[in-house]
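Every protein chain of the complex appears in place save one, which is left out.
By written order: A and B. Residues from 1 in each chain.
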Amino acid sequence: MTTKMMGAKVQRVEDDRLVRGTGRYVDDVAPDALHAAVLRSPHAHARIVSIDVDAVLDVEGVHAVWTHEDLEGAMAEPLPLLIPHPTLTHGRTQYALAKDEVNHVGEAIAFVVADDRYVAEDALARIVVEYELLPAVVGIEAARTATHLVHDDVPGNVAARMEQSNGDAAAAIAAAPHTLSLDLKIERSACMPMEGRGTVARWDPDQNRLQVWTSTQTSTGVRAAVAAKLGLDLGQVDVITPDVGGGFGVKIVHPWPEELLVPLAAQRLGRAVKFTEDRREHFISSAHERAQMHHVEVGFDDEGRVLGLDVRFWHDHGAYTPYGLIVPIITSTQLLGPYKPGAYHVQFDSLYTNTVIVTPYRGAGRPQGCFVMERTMDAIAAELGKDRADVRAVNFIQPDEFPYDQGLIFQDGRELKYDSGDYPAMLAKIKELVDWDHFEDFRAAKAAEGKRVGLGLACYVEGTGVGPYEGAHVHIETSGKVKVATGLTSQGQGHQTAFAQIVADELGVRFEDVEITTGDTRRMPYAVGTFASRAAVMSGSAIHLAAKRTKEKALRIAADALEADVDDLEIVDGVVSVKGTDSSIPLGTVAVLSNPLRYAFDEASKAATQFNVGDPTKPPVAEDDEPGLEGKDFYSPPRSTFASGMHAVIVETDVETAEIRILKYAVVHDCGHLINPMIVEGQIHGGVAQGVGGALYERMAYDESGQLLNASFMDFLMPYVTEVPASIEIDHLETPSPLNPLGIKGAGEAGVIPGSAAFAAAIEDAERLPITAMPISPSELFALRATHAPHAQESK
Amino acid sequence: MTEQTHEIRLSVNGVEHEAAVPARRLLSDALRHDLGLTGTHVGCEHGVCGACTVLVDGQPMRSCLMFAVSAAGHEITTVEGLARPDGELGPVQQAFRECHGLQCGFCTPGFLTTITAGIAENPDPTEDEARDMVAGNLCRCTGYQNIVKAVCRAAEIARESEAVR
């Protein structure tokens, strides 16, 4: 028997080429390409009075310079609003190149194609734009006040107002024995993958086809957008996603202006054209996330049980809304986490500001929701003088209550109904991992050394694997090698490995013989994309189903060839045999038999001649059959599956300097069955590091005029190894999902979600002063100490 | 207005290359676009991320902060030069694979070159020294946990293969 691959810590098949430097990222392809550069607005809000490109025309090596005037048809129209929503009454999107007005620093105004990027940038420097400055709206307060408007035709800067409720929260709060209200704030951060955006396109005049390589999380989405905007048939456009240097959400947005302009230039100029975003551009012209202000009203009983919860929040979505309301909808629903409040009401406004657009960043609204809910739990515990874990425990949904309906509509338009989980067991694990019950001893010991420490806990539930579908195609070649294609893309999650594990198990072939292709529309034209921790659940399930189909066909043909019953067959290491006998046939030979061809090419074909399959009185390919040993299937779940987790962190806050040091970080995580624990733990590590960044280091610092003051790695402080915990202790819980054949749940985003919540709790616990805004720097902690009675109630 | 180019000889991974480049051509761009050695990556072009790190005469340096013209006459090693002569993965490459020290792989070349020089200087690093060795490189995917493990493992592999020889 081949050992089972599912659940094994299999080394990644991706790594060999990546560690040799022979990976292929988008900037690595088409070395002969011309290079594009984009003139970007230096102002946050301005009317474009005129653009003069004359001085560019005589720069040697420049092939094209375009402004909005040079665009025609659909290209001259605004970019698509990808995810409309009935409450998004005032959705707006930008143009590929700005028409008349710019709404954030970094908005694309002109596009230059030149021999290389150096010359292209020289050309940009010669374009003269006359602006009429308009007042900039920066920050949630300015957007709410609405003294100035981002878009003239959007009153109050409000793009959408949405409301949901389950029960009568106001009445429940009014009747509750205890109430509290809190104001909580999270600032802007961003995905910041190490590779920025990039697109290469080549027009093939011989075939009338466009080939596009792009660093995206959705190749099928880009394909449809390019075809629509350029007026091409879908069949004329191929989109290939090469190796991608990280995404974390930002690369799900499509089409970026450059994703359209580059193909258009390739077509118009008849040359390969490349755009490689630089780091400054990534800061000012891709996407950010996280900025929200929240007001919470909560009513609870003596045990800390939440009777009514009312949350009102304001979401800063930047200058445009191409990705709809996904982020605030997720906050408003996933905020509930593992808890079951008696009644819940939520309302949010999604607001325009003259800043970079906001689209999902790993966690996508959940870090904010988790921060709000967990800060509320801590506040309740503090109010009642109860243990913070106990207050959480009384609010948990219990294991016997699944499926649990939260009575809300989730981001995918489906019911927010949790499929499975075991929160009490998880709490027990995290308490053990962080030694919760003995923390006061630790605190006392540290205090004796003059040190101040604190412990924080945060719990979350994450809807993963949202629909609508993913598909897979499995093809067993006559060599016995298995070629699998799925349409969504990979950005480092090890899909080629994890998916091959699934195929190896289901088909009974050697892991080494399976090759997975992702994100190539030539191989799988139907797909949605990689976001919302959905890849493993969606494509993993689809691949499992497609492999199963392929296996069924292989067994049917093999049974015929071996003159045996299907039920007596097994496949081991790529060979079908009749159990308990030495009668067997390799899958490669079965593949030959599956295709009644006249010609023989290889050893497998020759070997196949010894077998007879099919009924000679019937057509060689039966009516309900197809030639080839292939299987295709799609997986489309009724709704999301809900992963969960709890993080605990111990920090030391320097008594003198207010520096915040991480002493311990612990994670308990439940993503159902694990395909490859090594990969899942890697995802958690990366998520935790981003959580540390979001809690203690990273923020987008805009000034009042809308200039981003820290648009570089020098000043946007992503953690180095020296800023992350020296070790991350991880424990798993596996409550399988009943919704998919493998019992898996998504794991991609989890690690980042509770970061800000857990750190805020730990710092509050150390400092005994309320932490209501994240991220927090030593300078800010110092300022908080100054405004609060210093370490006053050093009581209990 | 034709820009003047300089004829330079670059010695990369033991191979001599000739190229004509403008003075302003960054070494990172020359490696990637003039010599086709795309293993060296560019993540920031202002010296902070370390993705572009190559060895110059054995010392790790940022190739985005050097001009190709200045690199002429020095021996450059890029990630493509880290495999063993027989084509097997070098110790650091092997350790990254074993320890799951990479995810998207974009930062990886800079770590591999940095660590290669690091363990040559300190063949038996403690975990703290391992952390210090990679303290100037950014990775957005891995949270560094497995990279630190990979440093120690790489040193171990290198010591073992040294012992064999």
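By definition in this document, a residue touches a chain if its C-beta (ideal position, glycine included) is under 8 Å from a C-beta of that chain, and two chains touch if they have at least 3 such contacts.
Rule of thumb we're sticking to: contacts and distances are computed from a predicted model.
Student: Determine which name in "ABC transporter permease subunit", "Chemotaxis protein methyltransferase CheR", "1,2-phenylacetyl-CoA epoxidase subunit PaaC" or "Xanthine dehydrogenase family protein subunit M" the UniProt entry assigns to the undisplayed chain of the complex.
Tutor: Result for the unshown chain: "Xanthine dehydrogenase family protein subunit M".
Student: Write out, one label after another, the shown chains that touch the chain missing from the document.
Tutor: Looking at the complete complex, the unshown chain comes into contact with A, B.
Student: Just one of A:E107, A:D122 or A:D238 touches the chain that is missing; which is it?
Tutor: A:D122
Student: From the list A:R12, A:R223, A:R279 or A:R534, pick the residue that touches the absent chain.
Tutor: Only one of A:R12, A:R223, A:R279 or A:R534 touches the chain omitted from view, namely A:R279.
Student: From the list A:Q11, A:Q267 or A:N710, pick the residue that touches the absent chain.
Tutor: Here the residue in touch with the unshown chain is A:N710.
Student: Going by the contact rule already stated, which one of B:G50, B:G90, B:P109 or B:P125 would touch the omitted chain in the full complex?
Tutor: In the full complex, the listed residue that touches the missing chain is B:G50.
Student: Decide which residue listed in A:Q164, A:S479 or A:S777 touches the omitted chain of the complex.
Tutor: The one listed residue touching the chain not shown is A:S777.
Student: Name every residue on chain A in touch with the hidden partner chain.
Tutor: Considering the whole complex, chain A reaches the absent chain at 117-118, 121-122, 125, 278-280, 656-659, 697, 701, 709-710, 714-715, 717, 719-720, 722-723, 777-779, 782-783, 786.
Student: Residue-wise, where is chain B in contact with the chain that is not depicted?
Tutor: The list for chain B reads 3-4, 6, 22-24, 26, 29, 45-47, 50, 53, 56, 59-62, 64-67, 69-70, 114, 132-133, 135-137.
Heads up, the rule we're going with is that only the chains that are shown with their structure count from here on.
Student: At what distance in angstrom does the C-alpha mean of chain B lie from that of chain A?
Tutor: 29
Student: Hey, which residues of chain B end up touching chain A in the complex?
Tutor: 1-2, 22, 24-25, 29, 32-33, 36-46, 48-49, 51, 78-80, 82-83, 89, 93, 96-98, 100, 102-109, 112, 127, 131, 134-148
Student: Which of the residues in chain A come into contact with chain B in the complex?
Tutor: 11-12, 14-16, 18-25, 27-28, 31, 59-60, 116-118, 192-195, 243-246, 248, 278-279, 491-494, 678-679, 681-690, 712-714, 718, 720-722, 724, 726-728, 751
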